[in-house]
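Just one protein chain is left out here, and the rest sit where they should.
Going by the order they are written in, the chains are A, B, C and D; count residues from 1 in each one.
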Amino acid sequence: MSALGHVGAGAPAGTPAKLAKPRRRWLPYVLLLPGGLWLLLFFAVPAIQLFATSLYDPSGSLEEGYAMTWQFSNYADAAAEYLPHFMRSLGYAALTTVICLLLGYPLAYAIALKGGRWKNLLLVCVIAPFFTSFLIRTLAWKVILSDNGWVVSTLNALHVPLPDGRLLATTPAVIAGLVYNFLPFMVLPLYASLEKLDPRLLEAAGDLYARPVARFTRVALPLSMPGVVAGTLLTFIPAAGDYINAQLLGTNRQYMIGNVIQSKFLKVGDYPSAAALSFTLMAAILVLVFVYVRRAGTDEVL
Amino acid sequence: MTEQPYGASGADLNLVGVTKSFGAFTAVDDLSLTVPQGSFFALLGASGCGKTTTLRMIAGLEEPTTGRILLGDQDVTRLRPYKRPVNTVFQSYALFPHLSIADNVAFGLRRRGVKGIADQVERMLHLVDLDGFGKRKPSQLSGGQQQRVALARALINHPQVLLLDEPLGALDLKLRRQMQVELKRIQTEVGITFVHVTHDQEEAMTMADTVAVMNAGRIEQLGSPVEMYDFPGTAFVANFLGQSNLFAATVTGRSGDDVLVESHGARFSVPAARCRVTDGPGWLGVRPEKLHLATGLDKVPSGHQSVTGIITDSSYVGVSTQYLVRPAWGDELTVFSPNSGVAAPLAVAGEVTVHWRPEHAFLLPRPEGQTVAPVVDAEALA
Amino acid sequence: MTEQPYGASGADLNLVGVTKSFGAFTAVDDLSLTVPQGSFFALLGASGCGKTTTLRMIAGLEEPTTGRILLGDQDVTRLRPYKRPVNTVFQSYALFPHLSIADNVAFGLRRRGVKGIADQVERMLHLVDLDGFGKRKPSQLSGGQQQRVALARALINHPQVLLLDEPLGALDLKLRRQMQVELKRIQTEVGITFVHVTHDQEEAMTMADTVAVMNAGRIEQLGSPVEMYDFPGTAFVANFLGQSNLFAATVTGRSGDDVLVESHGARFSVPAARCRVTDGPGWLGVRPEKLHLATGLDKVPSGHQSVTGIITDSSYVGVSTQYLVRPAWGDELTVFSPNSGVAAPLAVAGEVTVHWRPEHAFLLPRPEGQTVAPVVDAEALA
Amino acid sequence: MGIGLLVLLYLFVPIGVVAAMSFRDAGRNAPYSLENYRFTWAHWADPFGAAGIGHAFWLSIAIAALATLGAVILGTLMSFALARHTFRGRAATNTLIFLPMATPEIVMGSSLLALFVAAGVQLGFWTIVIAHVMFCLSFVVVTVKARLAGLDPRLQEAAMDLYANETQTFLRVTLPLVMPGIVAAALLSFSLSFDDFIVTNFNSGSVVTFPMFVWGASQRGIPPQINVIGTAMFVISFLVVLIGQLPNMRRKA
Partner (left out) sequence: GTKPAKKTEAEKAACVATDVSATEKKLTFSNWPLYIDVDEKDETKRPTLDAFAAKTGIAVTYNEDVNDNNEFFGKVRNQLQACQSIDRDVMVLTDWMASRVVGLGWVQQFDNAKTPNFTKNVLATLRNRPWDKDMKFAAPWQSGLTGIAYNAKVTKEVRTIDELLTRADLKGKVAVLSEMRDTVGLILMSQGKDPGTVTEAEFDAALEKLKKAVDSGQIRKFTGNDYKEDLNKGDLAACIAWSGDVIQLSAENEDVKFVTPESGLMLWSDNILIPSTATHKGNVEQLIDYYYDPKVAAELAAYVNYICPVQGAQDEMQKLDPDLAGNQLIFPDAATLAKTKAFKALTEDEDKKFSAKFEAISGA
């Protein structure tokens, strides 16, 4: 299981191993062929086709058919109309990522450095809840956060201010759901990189007058940066595209861009605009990822 | 909060009855020790005997189960590591891979909020002969260079005590000797207390003022290297600090200042001053370089004691030739014969007489029934 | 497929003009070499000089850029590794962590479809003194034990040639000496060709019939260890194989069988038979153990040559005491004085005369203008 | 450490609710909550008692198994190529592998749907498998590649030195050593596939997978058997992984 921890943490230091000499130059291509074709066919081609769809004339309909009119204005329209949803998606995803980091770091740290012989067991504890279907867990959250549940009544009794006196169908509930569902995507890569952290470096820092806080900020954190980067990406990206949490735990005032895309595709049937929204989302995420990875200075992250 | 007087004129390091147990296992057992200020102290012992644990307790990385650790008259037993005027050079260097060399060296000062660090770092890098390397990352340095950075990183804090945990363990022989000279020079220059842990008894002996040999969590013997080598306290020390030829012997009597012993049917004498036991069983010991070879009993100088045997192996190691000689009773003797160009090499399978001066022998305690000298087997202990 | 005659009576290993380049960098440069069947051959050289690359080409893990490798009269240059009657003991053992010790040892035989392996494995484990360890996993063994498994795993195949790439590099001094004895014993018992790479010149000298010193991809000198130590071919070898004191000198003339040289204003002589150059600049060299100390010029035996200086350091290393003596011109001399109990130790800062017999000196080539002897700095090469 | 344990507790809270609900005795139209709790074993005695649930569950297991198999095989081959060889187009391949991870599920699901419809492929079991292999693939490559990169190449050299040819070296040494990485990748794939709703929902046609069943149930009233299966999956996965780890733990102990 410890290898599970390597998810997204990137290759450990060291150059790729080479055996004797590459006698068979064609070998890598043969190895790549099936998987590569799969990705090309079922990821790249659809993506390109989706892009084409995003440029159809939006006045068409399924019934009437669509005409390709290179309608770049679809993008402008989508962006203009759904800017709040975009901002909300990115905002929620960012907040989710930050909270996941704050929760996941201590957990990964504890498992990696204090876990000892319980390491694997603890890691299993992180993963096992995720074999219970994600929807079931989210429904369980609905029970826990229910307006008439004991959590809300306790908080109310303690006069903790809640939005409209409830938890369900509020922004905090959506964020909580997102955090819960994406936490393992943060913990696993973090664990992988913290596991490689030499505890002697922490001791050395202590020996060199670093108090616990400095030990963390000056040594542990910078050294686990690859894990932080991988974890934030693996959390942020799916969170930004999610719609289930907003739908089950929020109201339509919490709806994210995913809800819009989903409804356009599956309910309204406005394909060009749905495709344009999809592509805008993908582009926005890629740009953010690119900038982030650059700034974090870890190029070979994934 | 009261800051430690970093680099203040130090005081002796005292360990008083320190014990450290991990569960049921006692790694360090009621250890008491005084290391005078400014001295170079070496801790020697087989793998797993508790050396690292001792250092870690001094550094504050491990808390003693019982006992106290004092620096001068301050009790530091329960002080957090970052509050102790003690620094460590770790076995594996433990350089921060994400920081430049200069930042590594500056680390301790920065944590203490010292200003104007650049100058000090530069001077320190100069001291360890690494001028101009400040901008590199640790991975861009060779092993020996990294070792010196680890040293600089610790030294720059002017600790009262510097702990060195096998800092040379990973280096090859040549580089190791070079670094030993360097270390000794720096210690003499800066004059702080060094506590140096090593596996290599030659290293301990060349560098230290005082050597302590540890065995299974306790100190077996402690003293100046010359004295301990010359007249070890136990068979363990005799075998651990250099090589020894030990014969199972029994004291048979006394003749003036000499103790008389019998071993494998032959009779020998040892000056009483060089005997740790004066009756009952004992180990009669002589160092290999104190043994000389003669081609016949008649060539043995008068006053020397001797044993005759067959040469079973000879190996030329440049400086000296090492002979193995098997006497009638079996166990081989090791003889180092210096290649100073005086005598011609001897042939394997020939008969020789091994002889020594009685005052080069020593007599050590031997538990009744033990007939094989305690061998230092690092593996068995690891 | 024609199988190799595994374990067939071997033949000499021949490297003919072998060169290996990695891009623009030449790691091994036109190397020619013959290793007689059944001999113990040691390859010595600083880090990065091409030792591992040479072994890898013999094993077939790397293909030479040019040149040929022959086993007897079979050209194996382009044979895949698994078709060569050659096995390797890797520097880091490279034991298969997922297989038990017995399965590790049996690996080679299984691949060749040999039957009735269990017996052979048991015998081999016995040979390396690991009876009863067959069921363990490599991670459950100590370093020294793992090393012996690596050896058993290779030996069981009865290769014609066994390559050993610093197999003892990771062990501590004591264990290392122990394993050296073991290796030598096994080689004598099984009688196959060993090619042994090491950093440690003392190891090379004690174990090998022939030693080759490599420098920057080429063989600097090759010969019996005793001869090479006694009369090295170059200043590099003189410094790499043990220590040497080298004075920059110039040949001034000849007197009978002696070559006369001048160094730092003093005049010395060297027997012509021990001179690699007979005119122009040279290095006058004497080994530290061939130097003797006298407390005054009058105490120097007749026929000896001498230099007077101040003792700047002395360190007791048990077997001998190492003195550093600084003559008038500055560069320190190293003198090893055996602690055979004959002479009393000398005090630091005292004046002494260092003397030697002319036939213990040697004269080596020195490029015009070079005044500092080539130092062996593993770091600089790493 | 303390915070870590609290977070772990947080991860377990909903599982506790699911487990509790799996033992709740309540009528079909009773509110889905822990109020008026009465205990019963009945649902555990008949976990597939609700109409359609058993079918959906086994369907999801089958899909996850196939998707895992496919993704692990394709992904392992790819990671070997990427970790062991330098070749033209390596960077492009890396990007192609990274992109699906960087693409929100909804975009992947919808574009794939458009492809299947345009190509006239009948939506259903196989389109789900295809989609799942596609999005699991990247995770497999990343996981196995990391393991491979940490693998000592000298072990393979040692094998060749000991008379193992390329195939034997791969089967006897490389594969067993990469196994933990592959197992981890498989576990990850399985859970990703088994749990997927978004992509599946787009490409399932009329097939109902377990998450889709749950989704439907959440809209009309949740049969208690869903909680039984949810709890059982948790316990089983926990035990499987734990048993797989036992030898490991003992060694470390």
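What we mean here is this: a contact is a pair of C-beta atoms (placed from the backbone, for glycine too) under 8 Å apart; a residue touches a chain by one contact, two chains touch by 3 or more.
Keep in mind that this is a model prediction, so the values were computed, not measured.
Trainee: Of A:Met68, A:Met87, A:Leu102 or A:Val291, which residue touches the hidden chain?
Mentor: Checking each option in A:Met68, A:Met87, A:Leu102 or A:Val291, the one touching the absent chain turns out to be A:Met68.
Trainee: By the contact definition given up top, give the residues of chain D that touch the hidden chain.
Mentor: So the residues of chain D touching the unseen chain are 27-33, 49-52, 113, 117, 120, 122-124, 205-208, 216, 218-222.
Trainee: When the complex is taken as a whole, what residues of chain A touch the one chain not shown?
Mentor: 56-57, 60-68, 82, 85, 142, 146-148, 164, 166, 168-169, 251-253, 255, 259-260, 263-270
Basically, only the chains that are shown with their structure count from here on.
Trainee: Could you grab the centroid distance between chain A and chain D? Build each centroid from C-alpha atoms only and quote it in angstrom.
Mentor: Chain A and chain D have C-alpha centres separated by 16 Å.
Trainee: Report the inter-centroid distance (CA atoms only) between chain A and chain B in whole Å.
Mentor: 56
Trainee: Which residue numbers or ranges of chain C touch two or more of the other chains?
Mentor: 60-61, 81
Trainee: Among all residues of chain A, which ones touch two or more of the remaining chains?
Mentor: In chain A, 20 touch at least two other chains.
Trainee: For chain A, which residues count as touching chain D in their complex?
Mentor: By the definition above, chain A touches chain D via 1-12, 14, 16-20, 22, 25, 27-29, 31-32, 34-36, 38-40, 42-47, 49-50, 53, 103-104, 106-111, 114, 116-117, 119-122, 124-144, 146, 148-149, 180, 183, 192, 233-234, 237-238, 240-244, 248, 258, 261-262, 265-266, 271, 274-275, 278-279, 281-282, 285-286, 289, 302.
Trainee: For the complex, give me every residue of chain C touching chain D.
Mentor: Counting only chain C, the residues touching chain D are 59-61, 80-83, 86-88, 90, 92, 94-98, 107-108, 111-112, 139, 153-154, 157.
Trainee: Once bound in the complex, which stretches of chain D touch chain C?
Mentor: For this pair, the touching residues of chain D are 152, 154-155, 157-165, 168, 172-173, 176-177, 179, 251.
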